[in-house]
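With one protein chain held back, the other chains of the complex are shown just where they sit.
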Amino acid sequence: MLKTYSIKEIPYYHIYGRTDEMQNPLPLFWNGSGIEVNVTGSELWIDLDIDCSFHEPWIATELNGAFMSRQMLLPGSYSICLFRNMTLGVPKTMKFFRELQAMSEDNDCHVFVRGFQCDGEFLPVKEHKYKIEFVGDSITSGEGTYGAISDTDWLTMYMSSSENYATFTAKALDADYRIISQGGWGVYCGWDNDVRHNIPSYYEKICGLGFGKANEAAGAQKDYHFASWKPDAIVVNLGTNDASAFNQPPFTIPETGETFKQHKNPDGNFMEKDRERFENAVYDFLKMIRKNNPEAHIVWVYGMLGYDLTLPITNAMNRYQKDTGDHNTAFLNLPNTTADTVGAHMHPGVKSHERAARALIEYLQEILL
Amino acid sequence: MLKTYSIKEIPYYHIYGRTDEMQNPLPLFWNGSGIEVNVTGSELWIDLDIDCSFHEPWIATELNGAFMSRQMLLPGSYSICLFRNMTLGVPKTMKFFRELQAMSEDNDCHVFVRGFQCDGEFLPVKEHKYKIEFVGDSITSGEGTYGAISDTDWLTMYMSSSENYATFTAKALDADYRIISQGGWGVYCGWDNDVRHNIPSYYEKICGLGFGKANEAAGAQKDYHFASWKPDAIVVNLGTNDASAFNQPPFTIPETGETFKQHKNPDGNFMEKDRERFENAVYDFLKMIRKNNPEAHIVWVYGMLGYDLTLPITNAMNRYQKDTGDHNTAFLNLPNTTADTVGAHMHPGVKSHERAARALIEYLQEILL
Amino acid sequence: MLKTYSIKEIPYYHIYGRTDEMQNPLPLFWNGSGIEVNVTGSELWIDLDIDCSFHEPWIATELNGAFMSRQMLLPGSYSICLFRNMTLGVPKTMKFFRELQAMSEDNDCHVFVRGFQCDGEFLPVKEHKYKIEFVGDSITSGEGTYGAISDTDWLTMYMSSSENYATFTAKALDADYRIISQGGWGVYCGWDNDVRHNIPSYYEKICGLGFGKANEAAGAQKDYHFASWKPDAIVVNLGTNDASAFNQPPFTIPETGETFKQHKNPDGNFMEKDRERFENAVYDFLKMIRKNNPEAHIVWVYGMLGYDLTLPITNAMNRYQKDTGDHNTAFLNLPNTTADTVGAHMHPGVKSHERAARALIEYLQEILL
Partner (left out) sequence: MLKTYSIKEIPYYHIYGRTDEMQNPLPLFWNGSGIEVNVTGSELWIDLDIDCSFHEPWIATELNGAFMSRQMLLPGSYSICLFRNMTLGVPKTMKFFRELQAMSEDNDCHVFVRGFQCDGEFLPVKEHKYKIEFVGDSITSGEGTYGAISDTDWLTMYMSSSENYATFTAKALDADYRIISQGGWGVYCGWDNDVRHNIPSYYEKICGLGFGKANEAAGAQKDYHFASWKPDAIVVNLGTNDASAFNQPPFTIPETGETFKQHKNPDGNFMEKDRERFENAVYDFLKMIRKNNPEAHIVWVYGMLGYDLTLPITNAMNRYQKDTGDHNTAFLNLPNTTADTVGAHMHPGVKSHERAARALIEYLQEILL
C-alpha cells in the first residue's frame, strides 16, 4: 500500500542542483535540478507544487539511469506516478529532474517537491565520484535541444537538461553536477546589451535568477553556501551573448534611462574600450569563482555558437593568471555548431551537445585523474 | 480563447494506425497509432478517455516532426495540454501517438481521443508519399527501446513507437504507416508454444488484439477494411518467437487441455514435422496478406534477435512463390542485435532499431521508386 | 649484414592462401595470399619472381599488423626492401601479400617469392585462433575498393585484399584465412552467361584459375589437399554474377559453338528452368564443399550488390539440408551497397566492405564460440 512521505521524512535521497536543502517542500530551481531516490516499492509517486504565469516548467524522469518520460507541468498541487507494477523488493533508482532553466522572466514559475508516495522502502542512493559545476547561458540551458530545426519561438519546451552537454559530461564522468545558466545572458551583458543580464551578479546566491514571492520564500535569494558542495571542476560556458551584443543596438534600462552598447570599429573589430569592459568582467568573474571555490579546477569553454571572443576571453584569463598566480584555470574551445548539428531556434542540437561533451569529457578525464 | 472540438467537428486531421474511423471518440489501438493536426492556434489541448486495469498506456507527442514529450496515462477522462504560448496564426503540426502496443493482456486498456481544444483554426494536414504496414512482435512493439539494459520487468513503459525501426523507416521514406504487433507472439505460435498467440488469426480485424468491452464497442473486433488504405509495402517481422518455442517447454491450453510443443531433434535441429508446421503458417500468412493486399510489395524481414529461422522462412516463401507465381514478395535479413546495440529486457535497443531501419530504408527505397 | 635465405632455409614463416607449400620459389596465387615472417633484423628484403603479359600484379605489406605499403609489381626477378633501419633485436612481424586475384585472363601473371634477405633471426610467427575460407567473385576480389568512384576501367590496381570484407573479418576474429575468388564468375555461370566461369569447377584445385606454364609448374592445377588446412568456417559469397546473367545476352563458347543464356519471363521473373539450373549449381557446390570440409560451418552470404537471388539460393540450401540432413550450413544477407558506400567501377567501396564485415563478424563470433 502506498504511504505518503514528506520530503523531510525520507531517509535517503540525493538532490541535484543548488537549492536550499532545508526547505520543505524542496525547490528545484535550475535545469538539471532534481531529486533521486532508490526504492524497493512496486510503485512510486511524486507530490508537487507547481506554478507559473506564462512559462510552464517541463520535467523529465530517469529510471535506473535511462530516460523514461518528459512532460509539461501546469500550475497546481498534484501527484505524478513515476512508475507502477514493478517487482516489489527490487531496488530501483528514480530521478525526477527539471528540464527548464531558472526562469528569470516568470516570477511565479517554480517546481517544488512536497514528497513521495511509495509502497516500499527508501535505500541509500549511490554516490557520484566527482562534483562539477556548469555556468552558462542558453547553450547550458539546453535551448534548442528539443524542437524542429524550423522552430523559432522562445518557449520553455525547447530547453532541457536531458539532452545537454553538461548532463552528458556529468554522466560520462560519474559526477554529481549543478547548473547555473540563463538564456540570453552573458558575463558582462546580455545578447541585447542589457548589462543587468550578467551571470556573475547572481552567482553567489542559491538561485539569484529565481524571482517572485514563492521562489524567494523558498530561499532562492539566499547566499549560496559554497562550502557545502565543493566542485572538483567548474565549467564556465559564457561569452556567446557578450559577442552578440557587439552586433545589437544599444539597450536602455527603462528605470534609469542609462544606455549601454558594445561597439565594433568600422573595420569590424571590437572597440578597445568595450572589449576591455568584457575582459574585465571575465577577469572579475574568475576572481569571484576562485574566492568561493578555492580548490576547483576552472575551465572556461567557448565556441559552440562561434569563436568570436576566444582571444578576449584568453586575454582576461592570462591577465588573471599573471596577477594571481592561479594556474588551476584553463581555456578550451568546444566545437562550433554547424548545419549538421544545429537544433531548434538556431541553437546547438543534440549532436552538437554530444560533440562538445566528448571534447569536454576527454579534457576533464585527464584533469580529474 | 480555447474552443472545444469533438473529433467529428475537426475539418482536417490525419489518423495513424488501423482504427474504426467512424468512432467518436476515436480509438488509438496500436503502438504508432495517433492523430495529427495542423493548427494556427497558440495553444492546443487533447481530450482523452483512458483506462486500464494493470498495463497503463504511454503516449508521446511530436511538434513539427520533432519529439517533444512522453508520458504515462492513468485511467480517467481528462485533457492534456500539447502546447501553449506559441505564435498565433503560424501553422504547427502536432502529432499525438500511442507508445504502447495493443494490450491483449489488459482488456480495459485503451486510449480514446474525444477531441481537441484550440484557439485557432485547423488546416489541412500534409500527406505522405507512401503507405507501409508493419506486422511484428515485441521488436515491432519497440520493447526495450526505453529502459536501462539491466531492466527486465515486462512493463508498458519499456515499449515504444517513438524509438522503433518501423517509425524510423516510415519517417525516412515519408510514409504513412500502420503497425500490427504483439510482444511474445509469432506466426505459428508464441514464444512459449501457445498456438493461440499467432498474429495471422487477428490480422483481418481492425485490432483483433483489442479485447474487452470498451475496445469491442470501439470497433476493435470489426473486420478491417483493407481497401480503405492500400499499402505500397508490407513489412512482416515475425519468426523470433516461433524460434523461441523450440527451446521452451510444452504449452497446455487451459480451456481445452490440448498441449503444444515445437521440438528439436537430439542433434539440435528443428524436428521436421514441427518445422513444417511453422513453414505452413508462413505460407498461409503470405496467402492471407496477399488476398487482402493485392498490390503491396511484401518483404519478410528477419534477424534482429537471431537468424535461426532464416531457412525455414525462405523455404515457405519459395514454396509460396512457386505455387502462386507471386514474385512481389521478398526476404531480407536485418542485422542481429549485439552487446553494443541491445536495449532493456534483452531486446533490441535504439541503436539496433536504427541499424535495422537503415537496411530496410535502403531496401524499400529501391522498391518504392 | 644482410644474409640471403631461400624460402626453404627460413625456419619459421606463415603462409596465407592456398598454395603448394613445397614449391621453391613459393607461389602466391590468390588475393590475400601472402607470407608472414617475424624477424629481429633491422632490415628486411623480399626476393621475387614476377611476371605478367597484361595484368600486372599489385601487392601490399603490413608491419606489425598495420598497413604500410601498396604497389604495382612489373615483370622481373628483383628484391624489394620491406623495412630498414629498425631497432636490431626487436621482433617485427612483416606480412607481404598479394592484392590481385588469381588472374585467369593472364597466363603469365604470377608472384613467386624466392626468399628474404635479413640481418637478424627468424622467430616463430604468432598463430591465429581460427581458420576461415572465403569463396567469391569480384566482391571478394576487392574490386573497386581502390580507385575513384568514376573509374570504370577493369584493371588490377582497383582490386585488393587490403580493403576487403574478408580481410576485415579475418583480422577481427584473429583468423588465418584463404580466399578463392574471381571477378565476373558465378556458381553456375559468369556475369555474361559464360558457363565455364563457375567457381565450383576450380574449387578442388590449389588454384584452378592459375593458368599458363609458370603457374602450372608452380602447382596451381594440383589437387588441393583439404586435410592440410581445416577451416572452422567457409564463407561463400557467390550469386551476384549469376543474377547478372539473366539480364545479359546469350553467350557462345567459341570452341564448341554452344550457346548459353539464363532467361527471365516477360513479367521480369526468373524462368523456372534457368532458375533451377542455378539452384542445382548451389546445391551441388554445397555438396562439394561439404565433401571436402566435413566439419566446417558453411555460411552463404549474399546481398552486397543486390538481393535478387536470395530466395533461389535459400531454396537450394533448404533442399540441400533436407536431402543431406546437414544443418551446419546457413544463409545470411549482407547489406547492399548504396550511393554512400559504393567504390570504383560500381562495386562495393571500403565503407560497404566495412559494413558487410561487421555483420559477418557478429555472425561468426557466435558460431565460432
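Per-chain residue numbering starts at 1, and chain names A, B and C are given in the order in which the chains are listed.
The definition used in the following text is that a contact is a pair of C-beta atoms (placed from the backbone, for glycine too) under 8 Å apart; a residue touches a chain by one contact, two chains touch by 3 or more.
Everything numeric here is computed off the predicted structure, so don't read it as measured data.
Every visible chain touched by the undisplayed chain in the complete complex is listed here: A, C. Checked against the full complex, the candidates C:Ala66, C:Ala339 or C:Leu369 give a single residue touching the omitted chain, namely C:Ala66. Residue-wise, the contact with the chain that is not shown comes from C:Met86, picked out of C:Leu2, C:Met86 or C:Val342. Touch with the chain that is not drawn comes from one residue among C:Ile7, C:Cys109 or C:Ala344, which is C:Ala344. When the missing chain is restored to the complex, the residue among C:Ile10, C:Val125 or C:Leu155 that touches it is C:Leu155.
Although one chain is not displayed, chain C still touches it through residues 54-56, 58, 63-72, 74, 81, 83-87, 146-148, 150-151, 153, 155, 157, 344. One chain is missing from the display, and on chain A it is touched by residues 267-269, 303, 307, 310-312, 314-315, 317-318, 321, 325, 327, 330-333, 335-336, 338, 358-359, 362-363.
By definition in this document, only the chains that are shown with their structure count from here on.
Touching chain A and chain B together: no chain. Bringing chain A onto chain C by least-squares fit of CA atoms involves turning it by 180°, to the nearest 5. The two sequence copies chain B and chain C touch through a face in which the numbers common to both exceed half of the numbers used overall. A separation of 38 Å divides the Cα centre of chain A from that of chain B.
For this pair, chain A with chain C, the centres built from the Cα atoms lie 57 Å apart. Look at where the CA atoms of chain B average out and do the same for chain C: the two points lie 43 Å apart. Multi-chain contact residues of chain B (touching two or more other chains): none found.
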